[in-house]
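Heads up, one of the protein chains got dropped from this complex, but the rest are sitting where they should.
Order of writing sets the chain letters: A, B and C. Residues in each chain are counted from 1.
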């Protein structure tokens, strides 16, 4: 196995690790180490909350999670010779759990602390614990369900340039100001509290903590894309914005349904990830890959062949109001339709919701032009259930 | 092969067919014929525009299409003994082209007549003609691309109840009135012009033409869902709103990319579809399938295993404005990113756009909670190209 | 659809068709027609027995089948400009049933008239009739089973040169002479009786009928390979032995399990096949494809993801005798093991045998070096059954 260049001690918070990692995006966070193109290496990662969630049956830790501490990331990795304008090529060689930590959690955030996709319907915190059995997982909180993990880093990205960072902060702040008191909030502002910024100290720490973008949203640098298909064997092409690219990774999920709809999140876990980095000089221009990463999924995703698919359209379920090609609402309706069906199998709404958040369900944008309704679907692999769930 | 119960003569408009079909939704459109549960039968279908588009190189027919004539549907089929509250089970046994009509078209609608998903970027009409070679298709207008069709009805649905119809018309009109002069329009209002309503005549025709909902959007009855995975071998469970269910079908696509982003549409074709109908009595309540159809995809979709995937986030590309978890914009950005990449292979923007509209590309809602950015992806199967397209 | 260049009237025997076809291999059988490279065309085919089997419940027609009449083939097709040393490239564009003939049959041949893979265990003739429902098939003789067809020509091949033909006849006769009275016979000798040889007449007919190789075995020219994966969308590269290649096709199967173990055969049917031919000049030498065809399977095979797999080893089940790396016996044992299991679901041995002969089961050579036992497996897709068949 490749050399571990970023080690984690699960008993310590991120700022006390050998390499302290970081939980904000900023070009001036110092690299943890440097490697040459062509190098393979292992990085260990804490779970995204830095260990705030326990393997027990009480969801209060989900309810009370301190969101200024997320996402604790391993890195940044400086790749020698890589410059703005290049593409950083990252191969995800393998991912796994840390020894004696073969479990994960899924949570529904409370509406007043984070919220979730269906927060108006499920405003209270909930939690399910998932045990890993090799490639499979089961939860004592959701009986009758077992599936193979499509393990992936929820968050992987490169550092923004200062200019890009300022663009992020500006546009997000403008959005937030349109409804500054909204619960849940519209965007997470820079917040020095609980910032972890590698080895930065003193005034430099304070400046970067004040300026650093929060890690919640995916952006031009990749980041918290929560793409379940970035699993073992994937190759990612990142646009590069700073010298050395400064790659960071974390938020490992044992599995996740498309949308990560419970927000906390997929099956969240600590773990390790083996990466190989390389470079395509001048690749951003050559391939017009400038705004977001591009990737090729790997060949060992779990393969299912039998799905039950639920449709949704962009009509608000609460007031019946018609929205214009709104895929957000359409997918919400599809998920709600799926949950209503899953309830007929005996699950509570929260259990059904967490099935959609954790199992390898597929969320599709099927029709996005048929005015005024978008059509989205959520597809549930029927083989994850221990009985036949098809209507008869 | 099952008996053809709805025959089409391609030389005639829909209103002059043996069964005249319809292009509006209304519970009072008379059934073309009735069948018992358990029956298999063939329905022939015109292309969705009723033959307005020609197999030539001139996109003016796309530009000038008369949208009040769409979608011409075959049906309704009355299924004996089926009542509101039941589930109508529809198996799509097979689909094919009509003899001597083994071609289809894809078009980008002009902004001022229909528009499309990327209409601000590609406001002019364009057209590509696709020839069918058994399971494969190619276009003389888009060289270097060949793929197996994932043939499906873009539109299949049951009749609404009068109450449901009124709900549709009301909510869509309210949306339209928020910006009544918008181009393209926000919603298509009921429009007696060019209405085709089966065998209705006289005052009854006039009333239904005035009240009938347009067929453009997908709704609770299924309808124009444009779900590419409703291909051969699929089983659909429809909620039933009227006696006999009144099933109609049309808008056959030889293939389509998720989103049907060019709007006109996938690869549009005339064709036949073999259906089998059955019923689950009281199924709407038993399975909580009340708002939208549910389906199981068939087992013979073309299978690809190598994709290039493009990401997008919900930041508007024109003004850089941040939107809140807007999957519509995120998917648009993903598609624009894909087009910019495809241009580096030598395609024009319009050609690249039409590749995304026609080939079996997958559109995913990957992350829908990471405030304020939704993350959507579009995945292109690399094997449709006659050369290796991966960045090197 | 491509032009039909070989038409079939199902009410007539092969020798009375517009193009009479053939049921022997010989370079001097005249071509039915000629086409240029790059041409697509349709060929209609009778079932392999020339209509000897009826859609009824009586297996006597299987028992009494006249084997000197098989396989009736459509062709030969002369491809202009193709010469020995070239590769003939054949695309299977599509395949289907003839109108009003959407059914097929599977039979177990009687030991004394043909035999089958398990003829010592199942020496009596049996028959099952399979109805086609679009992409699916079911049999009234085998309840609880439904699957998507992997439709393919059991037999497709090019004409041998005279030299190659003589080699075939010599080597097969030598084998037959090692046990000339064996039942079933070891090989089928040339037999003028019931020979159909296109438009040949008189002395030339008599000579070719006397010399023509039987169509039963696959050989260097392709022929009766019974490869289920030669389904829609496949591309085959044939070595060419005579001017024009002289391509022939027949023995269409709606589906077949690997091995075609019941011998009669897969689900046998009349039908049509759309082909496109092309040439790689000098390809035999360039690619070292000299002895047998090479092919690429198409992308629309039915995809299953859950199998129950049965192993077998090369120990004879009757006397317990150990054989040396004998994959024939190992696969037989695997099939017998599968049948014994299927009996516990309530099937008779004959029904189970016919499931293995018709459904898309996979036969694998897993280990062929572990002296003295070969290990072969037969994998049954569990989703073809209407209930869960896994041991609990």
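The definition used in the following text is that a residue touches a chain if its C-beta (ideal position, glycine included) is under 8 Å from a C-beta of that chain, and two chains touch if they have at least 3 such contacts.
As the structure is a prediction and not an experimental result, all values here were calculated from the model.
Within the whole complex, the absent chain has one touching residue among C:99, C:203 or C:369, and that is C:369. Residue C:263 is the one among C:263, C:353 or C:385 that touches the chain missing from this view. Although one chain is not displayed, chain A still touches it through residues 1, 40, 91-94, 97, 99-100, 102, 133-136, 148, 232-233, 274, 276, 298-304, 383.
Panel shows chain B; residues 303-306, 383, 388 of it touch the chain omitted from the view. Residues touching the missing chain, restricted to chain C, are 87, 89, 116-117, 167, 171-172, 174-176, 184-188, 216-220, 222, 224-229, 237, 258-263, 265, 280, 283, 286-297, 299, 305-313, 315, 320-328, 331, 333-334, 337, 340-341, 343-344, 362-377, 379, 382, 390-392 (touch as defined at the top).
The rule is simple: only the chains that are shown with their structure count from here on.
One copy, chain B, sits rotated relative to the other, chain C; on C-alpha atoms the angle is 180 degrees to the nearest 5.
Averaged C-alpha coordinates give centres for chain A and chain B that are 32 Å from one another.
Centres computed as Cα averages put chain B at a distance of 40 Å from chain C. Centre-to-centre spacing of chain A and chain C amounts to 51 Å, using the average Cα coordinate of each chain.
Within chain C, the positions touching two or more other chains are listed as 303-304, 383.
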